[in-house]
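The block underneath contains the structure these notes are about, expressed in structure tokens.
Yeah, one chain of the complex is gone here, protein chain that is, but the others are all in their spots.
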Amino acid sequence: MTITNKIVTENLVLQYSDGTESLKDISMNIPVNSISVIFGPAGGGKSTYLRVLNRLNDLANVTTVSGKAHLYSESGDFIDILDPNLDVTALRRRVGMVFARPVVLPMSIRENLTYGLEIAGVRKRSLLHEAIERSLNQAALWEEVQDRLDDPAMELSGGQQQRLCIARSLALEPEVLLLDEPTSGLDPISTGKVEASLQELKKNYTIVLVPHSVQQAARAADYAAFFLQGKLIEYAPGNEMFTTPQVQQTADYIEGRFG
Amino acid sequence: MKSRSSAQRRNLTQQIGFIFLRLVAIIAVLPIIAIIVFIIYQGAPAISLEFIFGFPSDGMRSGGIWPAIVGTFFLTLICALVVSPLGIGAAIYLAEYAPDNRWTQSIRIAIINLAGIPSVVYGLFGLGLFVIFLNFGISILAGSLTLAIMTLPVIITTTEEALRAVPQSFRVVSRSVGATQWQTVRRIVLPQALPGILTGVILGLERAAGETAPILFTAAVFFLPRLPSSPMDPTMALPYHLYVISTQVPGMSPQIQYGTALVLLVFVLGMNLIATIIRSRARARRQW
Partner (left out) sequence: MRISRIKPESFITWLIKFTGYSAIIFVFLIFYFLLSEGIPVFGEVPFKDFFQVRWYPIEAYFGLLPLLVGSLIVTIGALIIAVPLGLLTAIYIAEVASPRTKEILKPLVELLGGFPSVVLGFLGLLILSQYLREILALPTGLSALTGSLILAGIALPAIVSISEDALDTVPRSYRDASLALGATEWQTIWWVTLPAAKSGVLTAIMLGIGRAIGETMVVLMVTGNAPMMPQGLATFVNPTRTMTATIAAEMGEVANGSTHYHVLFFIGIVLFVIALIVNVSASTFVFRRKKRSERILS
């Protein structure tokens, strides 16, 4: 059996402890093996939505989450992401995340990549090395760092660090990759490299991307969702969204009339 | 014309003021240097192998101070073994786990109070709990435990600061690749905070090594013709020994007194120096 949707969310509502309701009744499906883009003005709830999908909001001051969020595996089984008894460490291995600021851990390049695997109990050197080479290749970084794997990761350039962060997520072979404005601090060349590797990666992974510009959204999107003040305004295949938006607010935003 | 002269006057005031401040700072700092130099100058002639490794003789008027050195070493060591896990654990709780609520607030108030209790009151407490109630008698163990509780707040506070200095983003990233909270603390936070923690522990122990009042009724004795053979033995100790030979023994030679003061100062300030070196090394090597 093959599935069409990797993640299904219905009627998601989320509130922070200061009273901010950051997600208001979000229902959307994330199709498998594709890039879904979530875009919209600042404070719209994009990051908050991503953090629901790997339960990273558990670390924040979130008071209530309600609704439904299911993660499907190839076999058609699903787990309830919001289940309070869920083993979140296992979930986070299946749903990896890359942040806006490249945060490499204060260790060598190699250790950055093997950290998650070792935590998961993988000790075998050959497996670890395989994962290093594969993930660095997927993130288009292997050529640049293959000779200096034991150097401190902090010595890499900003663009390299961000690709290392992507590789660090990929090392765990997640099923879903969440990227929150992954290129916001990068120069155009590095941005191009990251975007190109995402196009490669979507063949095997489901990708949810918060872009750092409408242009990037238009370039990358197979599907696009427009978030405005915690609400999902419009959700459509990328080529439709950016040529013939159906809602006025979406059209205004895409054409740069606000936000 | 007039405004310029008032500006000049204000400038003059400022110059005089700054000179005055500099003078005051010199007055505050000069005695510190003077004390160190003076004690080295007076005490150095007393230092010899026999003085360090010998036993006191002739009612402590000659001989060495070895039993006091050994005693202070063991008091500090056992204190360290007890207080380090406790203090570091408490700091981990406060920096990494504790929710922001009333209970945490009361832990903080308790720590502030512990830090402020006079050392002689710790001595009373050690006497009541360890020496009498738990029946350890006057012993190294009773003294070390008393010192441990006294240094606990110092170690908690400095360790917590070191833990909080580790960027929050490392924790989030670690959790996002599936690490548990404890795995994150053990593999990311603690290694990064280690130099800061070590510095804090050493500074806490520095205080323990130099204190007299807490061991007065719990561990220290006037004179012991042998080295302590177990933690249940009473002991001589450097600070107490200095107190004894400078107030209780008539006809002491000043040289032995200054020699003892010098050894105590080297012991304590040596720890301070080690802490400073660890701190500046770590700062130079730190990547974030």
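Labels for the chains are A and B, by order of writing; each one numbers its residues from 1.
As a convention for this text, a residue touches a chain if its C-beta (ideal position, glycine included) is under 8 Å from a C-beta of that chain, and two chains touch if they have at least 3 such contacts.
Just so we're clear, the structure is a prediction, and the values are computed from it rather than from any experiment.
Touching the chain that is not shown, out of A:Ala100, A:Val122, A:Met154 or A:Ala251: A:Ala100 (per the contact rule at the top).
When the missing chain is restored to the complex, the residue among B:Pro56, B:Gly210 or B:Pro228 that touches it is B:Gly210. Of the candidate positions B:Val70, B:Ala90, B:Ala142 or B:Ala219, contact with the hidden chain is made by B:Ala90. Against the chain not shown here, chain B presents residues 10-11, 13-14, 17-18, 21-22, 24-25, 27-29, 31-33, 35, 38-39, 85-86, 89-90, 92-94, 96-98, 100, 106-107, 109-125, 127-129, 132-133, 149, 152-153, 156, 164, 168-169, 172-173, 180-182, 203, 206-207, 209-213, 216-217, 239-240, 242-243, 246-247, 254, 257, 261, 264-265, 268-269, 272, 276.
FYI, only the chains that are shown with their structure count from here on.
Averaged C-alpha coordinates put the centre of chain A at 49 Å from the centre of chain B. For chain B in complex with chain A, the touching residues are 169-180, 183, 187-188, 192, 287-288.
The part of chain A that touches chain B in the complex is made up of residues 54, 56, 59, 89-90, 92-93, 96-97, 99, 101, 103, 105-106, 115-116, 119-120, 152, 154, 165, 168-169, 172.
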